[in-house]
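Yeah, one chain of the complex is gone here, protein chain that is, but the others are all in their spots.
For subunit A:
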């Protein structure tokens, strides 16, 4: 029953959000908003060249094109402190005048969800105007002769090794997923990125790995074709109702929940699954939100939402998106609140469970 509870919660949340929108925000009152001659700063708590930076820089010219008055949109990198510093500074500094927006990533959401005391931003107060999902595929070496998730039981007693970036990094999602599946996985930390993990896999050091969609297509597909790696499942995406669905990039591959069912014959449930869902949503299905500061007026919010909706509909953007956005549907307009909520909320008991799990298994004190 638990899985329905979460869905109901989401449905209720989105209904409330929709009501809120209908009640307070007029649909079109943008005449008063004009950014002509202004500069919009897109705050980026990561340094130049990271995935989130690329994402913001990709969107910036289109945002400029569709905001009234075509303001100059620049990306301002404020790196440091694992993206907590820049986000804290945004919350303290940015004025609700529509000239400052913040783009974050799963690694900004995770410390917030885990209740890190140094976090001074509150996602509930920021106002989302765009949410970009991402995905990934988990794969195994061919030597295990596991051809589909249904056969994962064959290796449940085997010691698997995963090259991880750290227990509280985005690799928390696979950590929770492997545990839920009942696989015995040893996490070797200190990888500098998923590329390092893949290298460890190719060397035979790591025996289970995942790559984000574009890296999977370029770097792992050749291994699959050569017969050395076998894809197991994708993380999946969240549909408009908040259900896990297949990844559009990999329609033939089961998603994690399907994989669990194929292995165990039943759907996953319980507090561990709630925890997994929260971090999966925040780390993949709704990984990169773009937000306006607390207190921004409704017409500015509506202007931004329309601008992003128009930008995403632009055939030029669709043609250029390539690996930056992948095949994922960008959440824009008024659909956004629900996906955003998934990425930025966690049940208190699920949070306590994860904190306790990280403390007892990995001595991570939060």
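Everything below uses one rule, namely that a residue touches a chain if its C-beta (ideal position, glycine included) is under 8 Å from a C-beta of that chain, and two chains touch if they have at least 3 such contacts; residues count from 1.
By definition in this document, contacts and distances are computed from a predicted model.
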{"item": "Per UniProt record, name of the chain withheld from view [\"Formylmethanofuran--tetrahydromethanopterin formyltransferase\", \"Simple sugar transport system ATP-binding protein\", \"Aspartyl/glutamyl-tRNA(Asn/Gln) amidotransferase subunit C\" or \"TctA family transporter\"]", "value": "\"TctA family transporter\""}
{"item": "Option from A:101, A:126, A:160 or A:200 whose C-beta touches the chain left out", "value": "A:200"}
{"item": "Contact with the hidden chain (one of A:33, A:63 or A:78)", "value": "A:78"}
{"item": "Absent chain, residues of subunit A that touch it", "value": "48-50, 53-54, 57-58, 61, 74-82, 84-85, 88, 93, 95, 118, 161, 166-168, 186, 188-190, 192-193, 195-196, 198-200, 202-203, 205, 214-215, 217-219, 222, 320, 322-324, 362-365"}
